[in-house]
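Below are the structure tokens for one structure; questions will follow.
Note that one protein chain of the assembly has been removed; the remaining protein chains are unaltered in position.
Here the chain labels run A and B in written order, and each chain numbers its own residues starting at 1.
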Amino acid sequence: MDVILFLIFAIIAVVAAINVVVQTHPISSAVSLIGVMGSLAVLYLLLGAEFIAAAQVIVYAGAVMVLFIFVIMLLNAGAEAKRGRSYMVQVLGVPLLIALLGLLAFFVERLFPRNITVTFGGFTGGTARAVGQALFTTYLLPFEVVSLLILIAIVGAIVLARKEMD
Amino acid sequence: MDAFIVITLIKLAVIAFVLLTAVAYLQWVERKVIAHIQVRPGPYRVGPHGLLQPLADVIKLITKEDMLPSYVNKPLYLFAPFVAVAMALLSIAVIPFGPQIEVVGYHTFMQLTDLNIGVLFVLAVASMGVYGVALAGWASNNKYALLGGLRSSAQMISYELPLTLAIASPLLLSNTLSLRELVGSQAGSILHWNILRLPFPQIFAFIIFVIAAFAETNRIPFDLPEAENELVAGFHTEYSSMKFAAFFMAEYLNMVTVSCMATLLFLGGWEAPWPASGGSNLVPTVIFVIAGLTALYHAANPPRLKDRYTFGGFGLIFLIIAAVFLAPIVQSWLLPLFWFLAKVGVILFAFIWIRGTLPRFRYDQLMAFTWKFLFPVAMLNMLVTSLMVAWFS
Partner (left out) sequence: MMTAVPISWYLTLSAILFVLGVAGFLFRHSIITVFMSIELMLNAVNLSFVTFSYQYKQVNGHLFTFFVMVVAAAEAAVGLAIILTVFKNRSTLNIDELDSMKN
């Protein structure tokens, strides 16, 4: 059952990710990215990370991607035009990327033997209680710093966007 | 494992059927209540007192021509109503309607599934519901629909902030994210419900939650994005027949969901206001007896001739239901269900009442209200709640 669920959502994630890269219109890429985030949320649930799965859907898929879609709709970004572009990037890039993927996959298969398996329910320390306790004791300083970061981001976004919409 | 699957499928069928019927009849209740607020009868021709009006509406919506305009973005146009209805139905999956019951020797909860992050799940699904509106507005390729879609989704994500803070405050008192345990922590009497619970009664959080819920579900006074005299029909201008019915259903389902969440978070779920030892088991019987006697009285001197029979029939039905509530064999699950539905019904009535009473906000007033007033108040409420909880424990 774990294998079936993993395969279904992994395939959905990869197909949606390919769609993000391949589609010409930004809205289709954005909707495919939402699909990637949704299937990743299910994979987090399989890995026992229930709080992170909920945070992924609430924050990432439900707020950040809404922001993306707003900007695409406001700017009326059209489909990318095919212009005369240099193929140098693709000629060099594609083999290097395939090499990178091959290298990563090779090292992953070498370093993580088959006997370490992921079963649903194998890790129960991902509850909101556990995350909250770690967040407010061990990671208190990063938490406060990150709150300041969000404040700076809010002020920056308002200042930048305000000058345009006047 | 087998019994579990069968029981879950049965629960799924029951909840789906009851929910879809309830949404259709919620529309009937809304039309009747708004009509009586405006001193007119409302639908009363189709069936006794218009009770078959939802059926007529469903038939009309199904048999309307299902257009697919040529200028729309077809994949997104067809996808948006699905998202809206799917997210609306998904959030009902974790709502508990009552305590544990026994069905043919198998113990089960009156809830499809109990997640230990139930509150976060409902919030997550509500966040995803924004996409139904935004993508519908964009895909329609129509400036009114786009404006309505953008305004509506901006409103929904802006009001998610005070909504989340208003949800976080009673969670500090109840100490759990699971919806079932939330109700369990409010057991006792009305003084243990989160709205009146020491160390800090969550009255402000309740009011903020209800206001934010009005905005999340696009109801008056926050329904500018779909008002008919402002933006044609907002984001669902280009939709007809079943797809329009999907958006319509999604709105009512969202209303039901936020009412259930308000009941679970603040009003104690299915707990009675005073314990059964004080006689709270007789309250439903008394209420239905009063309703039945009122209906029979109106049947005796009817305003219209037909009403002699319809009111008489309703009176008899109410008296039979009152008798059913006295039978001890059903009391273990029927009484908590009654209390839950009564509280949800009161909040839904408040939704409908406010729709018939208040004018709507202008869009800039709406956005200024959340960012400049509601969000700071919600933060202040959470701050005071956490201070009081930390002080007294």
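Everything below uses one rule, namely that a residue touches a chain if its C-beta (ideal position, glycine included) is under 8 Å from a C-beta of that chain, and two chains touch if they have at least 3 such contacts.
A quick note: this is a predicted structure, and the numbers were derived from the prediction, not measured.
Chemist: Give the labels of the shown chains that the missing chain contacts, considering the complete complex.
Modeler: Looking at the entire complex, the absent chain's contacts are A.
Chemist: Under the stated touch rule, tell me which residues of chain A contact the chain that is not displayed.
Modeler: 2-3, 6, 10, 13-14, 17-18, 20-21, 26, 29-30, 33, 36-37, 40, 43-44, 46-49, 51-52, 55-56, 59-60, 63-64, 67-68, 71-72, 74-75, 77, 80-81, 83, 85, 89-90, 93-94, 97, 100-101, 104-105, 108-109, 112, 114-119, 122-123, 125-126, 130-131, 134-135, 138-139, 142, 146, 149-150, 152-154, 156-157, 160-161, 163-164
Assume only the chains that are shown with their structure count from here on.
Chemist: Compute the distance, rounded to whole Å, between the mean C-alpha positions of chain A and chain B.
Modeler: 33
Chemist: Can you list the chain A residues touching chain B in their complex?
Modeler: 27-28, 31, 34, 50-51, 54-55, 57-58, 61-63, 66, 69-70, 73-74, 127-128
Chemist: Give the list of chain B residues in touch with chain A in this complex.
Modeler: Chain B reaches chain A through residues 73, 75-76, 79, 115-117, 120-121, 123-125, 127-128, 130-131, 134-135, 137-138, 146, 150, 153-154, 157, 177.
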